[in-house]
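Just one protein chain is left out here, and the rest sit where they should.
Take a look at chain A:
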Amino acid sequence: MQTPQTSPASHPAVVPERVPGTVQIFWSRFRKNPLTMVGGVIFILFVLIALLAPVLTGNDPNQVRMDLALQKPSAEHWFGTDEVGRDLFARVIYGTRLSLGMGISIIIVAGLVGTILGAVAGYLGGKIGQIIMRIMDVILAFPTLILAMALSAAMGPSLMNAILAIVIVKIPAFVRLARSETLVVKEKLFVKAAQTFGLSDTWIIVRHIIPNVITPVIIQMTLDLGDAILMVATLGFLGLGVQPPTPEWGAIISTGWRYFLDQWWYPTFPGIAIFLVTISFNIIGDGLRDMLDPRSAR
């Protein structure tokens, strides 16, 4: 960094140059990374698709037309039709709402619960902290997908249970992160001051700890979103998530699987949708990690 050396003492009249804020630095680094921009564009596209679903297709995703079963992609049905003649384009488009909605809500709930548990475990420590962390260790002892499968099988396959199962397997990572950040923040003077004032633990955790540990948690949330959406689709594929006839990408592929050798389009398009959404999040997450990692600013 080459900044002109001006001594403020000799030029008292010079107005100090405005220091670029975090957001600006962030934005300028973001723009320098073309791949991350591509990820961002794909993501915005899918958000638009989710919002504008009724505008993009005039077809009802659940309209059964037995006379139109298993048709090839055409001008009428861009992605073809399924075994009961439903328009696959409409089903994939409406599926965007479900997948994005489920993925985002899973990550928000897991991030929030994880932050609270992590802040409590880090701030209070002692027995409560130990208990919270050991429970997290136990959850982490399972491979995530396998635990999510077992949990949603045990609770009975449904949309809510799939969400809950994925939230449970996603929580420990956030708890660990929030706890380690809390251990640092806890030693800061403003927390010590709050303690001297005799403020309650709840107050300190909510007003002082959580606002100061939330930034890395939010970054971790972006990194995890792609994986959450992939998991939703995988559970859907295994018949453990959203139940038919709701148009969910994984579930569509699960039925399309039976027809894939003759009707290749059936499982192909929903799969491309899953891939594009997931990769857009992973690219954004990867870019974020690079931007925020001081070591990568070489």
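By definition in this document, contacts are C-beta pairs under 8 Å (C-beta built on N, C-alpha and C of every residue); 3 or more make two chains touch, one makes a residue touch a chain; residues count from 1.
Here is the rule we go by: contacts and distances are computed from a predicted model.
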| item | value |
| --- | --- |
| Protein name (UniProt record) of the chain left out of view, among "AtpZ/AtpI family protein", "ABC transporter permease", "Aspartyl/glutamyl-tRNA(Asn/Gln) amidotransferase subunit C" or "Cytochrome c oxidase subunit 1" | "ABC transporter permease" |
| Option touching the unshown chain, where A:G125, A:P216 or A:G239 are the choices | A:G239 |
| Candidates A:A153, A:A194 or A:L292 - the one touching the absent chain | A:A153 |
| Among A:M37, A:I219 or A:I279, residue touching the chain not depicted | A:I279 |
| Interface with the unshown chain - residue positions in chain A | 35, 134-135, 137-139, 141-147, 149-151, 153-156, 226-227, 230, 233-234, 237-240, 250, 253, 257, 260-261, 264, 267-268, 270-271, 274-275, 278-279, 282-283, 286, 295, 298 |
